[in-house]
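One structure, pasted below without further comment.
Only one protein chain is missing; all other protein chains are in place.
Going in written order, the chains are labelled A and B, and every chain counts its residues from 1.
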Amino acid sequence: MDWWFFIEVFMGGLLSGVMYSLVALGFVLIFKASGVFNFAQGAMVLFAALTFVRLLEMGVPILVTTAITTGVMILLAIFIERVMLRPLVNQDLIILFMATIGLNYFIEGFAQLIWGSHVGVLDLGIDQYAAFEIGNALINKFDVWAALIAGGLVLVLSLFFRYTVIGRALRAVADDHQAALSVGIPLSTIWIYVWSTAGLVALVAGVVWGSKLGVQFAISTVALKAIPVLIIGGFTSVPGAIIGGLIVGCGEKLAEVYLGAYIGYGIENWFPYMLALIVLMIRPEGLFGEKIIERV
Amino acid sequence: MRVESKNKSSTKIEVLMDIKDISLSFGGLKALQDVSLQIQKGEILAIIGPNGAGKSSMLNVISGIYVPQKGEVEWKGKLRKKIAPHDIARMGIARTFQNIALFRGMTALENILTGRNILMKRNLFLEALYLGMGRKQEEEHRQKAEEIIDFLEIQSIRKTPVARLPYGLQKRVELGRALALEPELLLLDEPMAGMNVEEKEDMCRFILDVNEQFGTTIVLIEHDMGVVMDISDRVAVLDYGIKIADGTPDEVRSEQKVIDAYLGAG
Partner (left out) sequence: MIYRESGQFKTTYKTDQAILPIFQDRVAMALLMLFAFVVIPFIANDYWLSSILIPFLALSLAALGLNVLTGYAGQISLGTAAFMAVGAFAAYNLQVRVPEIPFLIAFIWGGLCSASIGILFGLPSLRIKGFYLAVATLAAQFFIEWLLTNFGWFTNYDSSGVITAPPMGILGFAIDNPLSKYLLVLTIVVLCAFAVRNLARSEIGRAWMAVRDMDIAAEAIGINLMKTKLIAFGVSSFLCGLAGALWAYIVLGTVEPQAFDILRSFEILFMVVIGGLGSVSGAFLGAGFMILLPILLNNLGSIITGSAISTETIAHIEFMIFGAFIIFFLIVEPNGLARLWQIAKEKLRLWPFPY
């Protein structure tokens, strides 16, 4: 058993798991605050990445690009809240979920319509292929950067939730809409904040993913994997999103490499979902999620 | 509000359900403690008590959804062990819910017809072709459902989607759906909640009619004392999970413990 190879695969998995976590993070934010499962998070990531990369291609300097894309994502968030979320505010989760699938399609079509669908190369100045050498294992440098960025983002968000007024308001809304309303917290505004934050996270995720994979349509399909991440980690937990992402990333890479040798490759296409299924059967609320109690 | 109720002087008292010394807790919370209660066949029994007294828990133990940690429940003389929720109806126990639990995607008639499901046989093939038994049982049970609709005087709204019905009529449809099961024991969870005087009179009349005409034993949770005193044969009073009184309405209303529980002793 080649342990260095194992470590290499394991670390690679962890780091790609970080990418999943980034996308899952956006989901958790929105779900916590509004109970909406935003299936369109993947599309938002794509949209952010596309906007970013096209602006760069047009020669806009990187800081301005970041500012503009941020603004665009916030506008998108407001648009989504107003047009889709409000009218559906009392509906079943399933209806909301299907609406976000529709939103996903819309954003994808829109993004590619205005920005074109050719693959965008996103060069952040970080060498894709450089690697650290630890023993005999090669750890990709870019992945480490991505992990650091994700970690930093989580830290910032955690601080934000804990120590700012808006952050506390968001947590109140997540806990109990009615109670939050009754102490004067304006729900609509909150949701705009939430979706904007999710949009920002989508931007970061989009830039990171885009640098690694190239900005293309496939991003949103890959983002579909965030669903198992959420199921494993729990829908309402930020640490859950992180750990879930790591588990999924690791799990699928290890399965692909080790199991794949026996039963054929392409396992990573379905492995996360099967894993999620097993978790659902054993512990439906995920590792860190809250138990849902139904009352009649 | 005076409603005629039948004087039940039966020579033989048959016990339908015997609840012996049950205790029920949720985690650290003791919902019911050492409660014993007998439900007599053919009676109307009311369970009353202040808020949080454990009335809903009691109803759920009677129906079989909750299994008490301590004590036994006997149904028709036999010890009843844990049963799957969907088998409760087949045992002969039906219930209505506090917050109306109608099927909102269906009409009143369809809701009541769905109540007939346990009395219907399943044959997917014949149902898909709507032939033979598939068709025959549809027509038979439609007939039965219509009898209930006539009984509850809701003919005019039978084809209305229940979501569009006013609250009082929804409660009536829910009662109809429970009756469709042809139950021996009918559990009503606050059947008068949210009703005005007229609607309450109607509901009381229906409850009494169900009891008299079909012989159904009825247990209800109710807050309106007027209703309770008028239509019940017996009343059980719960307070903080303990049964503090059990007897005819007149006996119970003059018990000091009951008065204290409602007015707050000391």
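Methods note: a contact is a pair of C-beta atoms (placed from the backbone, for glycine too) under 8 Å apart; a residue touches a chain by one contact, two chains touch by 3 or more.
Fair warning: this is a prediction, and the values are worked out from it, not measured in the lab.
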Full-complex touch with the removed chain, picking from A:Met58, A:Ile94 or A:Ala261, is A:Ile94
Checked against the full complex, the residue among B:Leu181, B:Val228, B:Ala245 or B:Val258 that touches the missing chain is B:Leu181
Contact footprint on chain A, counting only the chain that is left out
37, 83-84, 87-88, 91-95, 97-99, 101-110, 112-113, 117, 221, 224, 227-228, 231, 263-267, 269-270, 273-274, 276-277, 280-281, 284, 294, 296
Residues of chain B in contact with the chain that isn't shown?
63, 85-90, 94-95, 97, 101-106, 110, 113-118, 120, 122, 124, 127-130, 134, 137-139, 142-143, 146, 177-178, 180-181
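The working rule: only the chains that are shown with their structure count from here on.
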Whole-Å separation of chain centres (CA-atom averages), chain A against chain B
49
